[in-house]
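Right, one structure below, let's go through it.
With one protein chain withheld, the remaining protein chains of the complex are depicted in position.
After this line comes chain A, so read on.
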Amino acid sequence: MQFGVFSVSDITPDPTTGRTPTEAERLQAVLRIAEKTEEVGLDVFALGEHHNPPFFSSSPTTTLAWIAARTQRLQLSTATTLITTNDPVKIAEDYAMLQHLAGGRVDLTLGRGNTGPVYPWFGQDIRQGIPLAIENYALLRRLWDSDVVDWEGRFRTPLQGFTSTPRPLDGVPPFVWHGSIRSPEIAEQAAYYGDGFFHNHIFWPADHTRRMVDFYRRRFEHYGHGDADRAIVGLGGQVFMRKNSQDAIREFRPYFDEAPVYGHGPSLEDFARETPLTVGSPQQVIDRTLGFREYVGDYQRQLFLVDHAGLPLKTVLEQLDILGEDVVPVLRREFAARKPAHVPDAPTHASLVAARDEALSQQTQQTQQEVTV
């Protein structure tokens, strides 16, 4: 199982000091956080894409390429890549570039984006969000899976004899996760292609995540990719930890109360009860996180949100230390002990290349047998 963190790249004032970091400071902080993610022994760093303040991350592949050059093992991903407002041609190119630069340590999570005004800035319309996600991804798959593409659709100019460059590393495109908080169509899309499904698992109650993942698993099986419990599931999650749980609550409360998405609404205690938010001791985070598999089944990737809402860099790095030292080693052991052998791990470039080679050699054997007969 993979463990990591994801950052949405918000630039939020620290409510305890009233100070807003500059874009330059936040950008440098996120780079440091990514390096630290590898240093403390976590597996994945995922970065969001936004095209409006108060966010800075308009070009995740640029940032991830820098991180790739400074790390050895870290898997790089997104949270999320906008499949609606980006030209799928540019996604095919950018992520294939990144894949080469990072030696294959790349996957991506596709999302629609929920900010209405962003769509027209890129010539699109949020009311077409689902059709855009469906058509653009169908094209993205073609661009990665076929060397030469003729294509015509509703949302972009046609392509004749187009080859997206560079071709995916070793002829194997990056693994794709589809992220959605509430749209059955996106879970359906993930299931149809046999891709991964990622649920943000921060803003909504666990029971909603359970129903959505269960739907994806059923449809994954329906489309013939294997039993439902072999589907590839990733979850978000939000934690804040101190050795003493009361210290964690006291320190995190002002950040929670002012947080951009849910601040000025429910109390921290209410929100922690209603959603997967865990504010407390490392042991509490371990217990809560192990409980996730009871409602989504054995899953492949757990990403935590620790960098947001104006938390200072120093605090975020401390959170990563706690994750790396006290939490993730226990989670690795306990999840591994519970996972049945037939449940696959999250795909990596190496596993995808191996799977492709095996499929090819089976094909070759079959052809040889047919020739012999």
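Throughout what follows, a residue touches a chain if its C-beta (ideal position, glycine included) is under 8 Å from a C-beta of that chain, and two chains touch if they have at least 3 such contacts; residues count from 1.
Just so we're on the same page, contacts and distances are computed from a predicted model.
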(message) Given that one chain of this complex has been left out, which of "Cytochrome c553", "FMN reductase", "Aspartate carbamoyltransferase" or "ABC transporter permease" is its protein name according to UniProt?
(response) "FMN reductase"
(message) Given that one chain is not shown, which residue among A:R105, A:H199 or A:R219 touches it?
(response) A:R219
(request) Decide which residue listed in A:Q189, A:Q238 or A:Q302 touches the omitted chain of the complex. (result) A:Q189
(request) For the chain that's not shown, point to the residue among A:I134, A:A248 or A:V316 touching it. (result) A:I134
(request) Extract the touching residues of chain A with respect to the undisplayed chain. (result) 130-131, 134-135, 138, 154, 184-185, 187-189, 191-192, 203-205, 208, 211-212, 214-215, 219, 223, 261-266, 270-271, 273-274
